[in-house]
Structure formats: C-alpha cells, structure tokens
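All protein chains but one are shown at their positions in the complex.
Take a look at chain A:
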Amino acid sequence: MLDALSEKFEKILKKLRGSGVLTEQNIAEAMKEVRLALLEADVNFKIVKDFVERVGKKAVGQEVMQSLTPGHQVVKVVWDELRAMMGGEKAGLALSSAPPTVVMMVGLQGAGKTTTCGKLARFFKQQGRRVLLVAADPRRPAAGDQLASLGRDLQIDVHRQDQAGASQTDVVRICQDGVRRGTDQGFDVVVLDTGGRLHVDDELMGELVAVKAAVKPHEVLLVADAMTGQDAVNMATQFHERVGVTGIILTKVEGDARGGAVLSIRAVTGQPIKFLGVGEKLDALELFHPDRMASRILGMGDVLSLIEKA
C-alpha cells in the first residue's frame, strides 16, 4: 500500500534535498506537489489542505538544525506531520479491569469484519486470554457458519443463535446474550461480529445504535477496506456520528491501495487506527505504528534514520 504516494514524495523531497538553502519559494512549490500527490492518493480534500498549510508554515519557520541539511529538515517536518495525522503514538487495545472487555465490530459490507474478528481472537488468545466470538449477523447467508469455522480453527468458543430473517431486536438480543454468557462463563474478551451495512442505511445504522446502547461495548471498531476511495470520509463520518467509534482497523493493506483512506479516516474521526489487516489468514494482523507508516509513505529509510537521531 501507499507505494505510489511514497514514490511521489520521494521525488518531491529529493528536489528539495538538493537545494542548499530553503526559500519560501521552493517550499511553496514543493507543497503544491505534495498537495497533488495526496489528492491523487484519494486523501480527502479538506484534510489535504490543512496538512499542506501546517507543513508549509512549519517548514518556513524552521530553525536550522546543525545535523541536518535544510532539505532534510523539510522531510522531518513532513514526517512529523504525517505521523501526527495518523495518531502520534501507537495504540493497542486496552483490556477492561472488569472483564469481559466487549469489542464490537462495525463496517460496510465485505470490509473484512468477520475475518478480523478471527484475527483479534487469535491475537488475544496468544496473550493467554479467553475469548468468546459472537455471531451477530443473521442476514448474510452463512455469516454464522463463517465465524463458527474460524472459531473451530482457532479453538475458540463461538456464541450463535442464528435464525433466518432475524429482526433488529433479535440482533440486540443475540449480542446481549453473548455478553451475558461472556460474563457468566468468565471470558476475558467478547467480540461481536455484526453484519455489514451501508452508512446511508438508516434502519441498519439504527440497529448498531441499539446494540451499542444495550451492551455498552468498551470498544467499537470500524473495519474499513484500504481500497476505499474518496467516499471513505463520508463512510467514517457517518459511522462515527451515528454509532460512535473508538478505533479503526484497516484491511487489505497488503495490496496496492493508494491508502488515502488511512489518512482520511483517522483525521475525520479523530480515533486511532489500531490494527492493519495484511492478508486473508488469521495471523495477518499487525499493530499499527504511525511512525512506521509515516516512514513507509516517505519511503526513505536512510534519511529517516538520520532524522530520527537528530
């Protein structure tokens, strides 16, 4: 992911690195190119504008550090800002002191919720936690079977009470029952796999609101496909405004998505990106490191190690 963007950044910053002195003029030129590069990577309009303004201002006002050339310093400003935009420090999943920790997965159809439930369950199991998966998607054909199959592979319990044509109250009840079972049977983590839905589907969004009100999850994780285009912003905004999201998991990151979604979703929700899905298998889950991602976008290992030391 983000390869195209890093290529462009590399070119832009190489030009700057070549110049011994930084003038307002050449910074402005570079910022124009940065703006285009971000837009082409599907990063949202407004976010790009803010970003470019911030970087431009900081770069111009820079005190010259002795260890770095002026060009390097701009790279550092861009890197710092990219990192800040993606959430500064890395954010894992905190477990509640009063178990079970309830995690609710939400997102568009086909984003990767069910698969990611399995990945998270594996992640917690490896830490020695007891995990209960709850099949709360009675609509999609065999969604319950899919979760049950993942549970079997991982030897993790799956709570199911599928019935055809379940209504909203049923989904709420399934989740309540699942959480109750989690509490009664001493599970550490309960993960709720809800069905996919469009953010413009008022009724189905209402179902998530009802589930959330009924089970009061510790975490509501928005699962989003890294290939989502400009619409990522609307989607994330809607889920956040309607349901309230506490974190983001980006999936299918190992492909060649332009990755604008990473930057946009984080920026519009203000919520941290917690994990990346990097494959279809259950071990293909990575903790999200903003600094590593920023470095990957800039794609300049050598320069960055210099800068990190400065």
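What we mean here is this: a contact is a pair of C-beta atoms (placed from the backbone, for glycine too) under 8 Å apart; a residue touches a chain by one contact, two chains touch by 3 or more; residues count from 1.
Here is the rule we go by: contacts and distances are computed from a predicted model.
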- Query: What is the protein name, per UniProt, of the chain that does not appear here: "Sarcosine oxidase subunit delta", "Signal recognition particle receptor FtsY", "Sulfur carrier protein ThiS" or "NADH dehydrogenase"?
  - Reply: "Signal recognition particle receptor FtsY"
- Per the touch definition above, residue among A:L108, A:A121, A:I156 or A:I273 touching the missing chain: A:L108
- Message: Looking at the full complex, which residue from A:T228, A:T246 or A:T269 touches the chain that isn't shown here?
- Response: A:T228
- Check each of A:E24, A:E53, A:D145 or A:D283 against the chain that is not shown and name the one that touches it. A:D145
- Using the touch definition up top, pick the residue from A:K8, A:R35 or A:K252 that touches the left-out chain. A:K252
- Message: Residue by residue, what part of chain A touches the chain that was omitted?
- Response: 42, 45, 108-112, 114-115, 118, 139-143, 145-150, 153, 198-200, 225, 227-231, 234-235, 252, 254-258, 260, 280
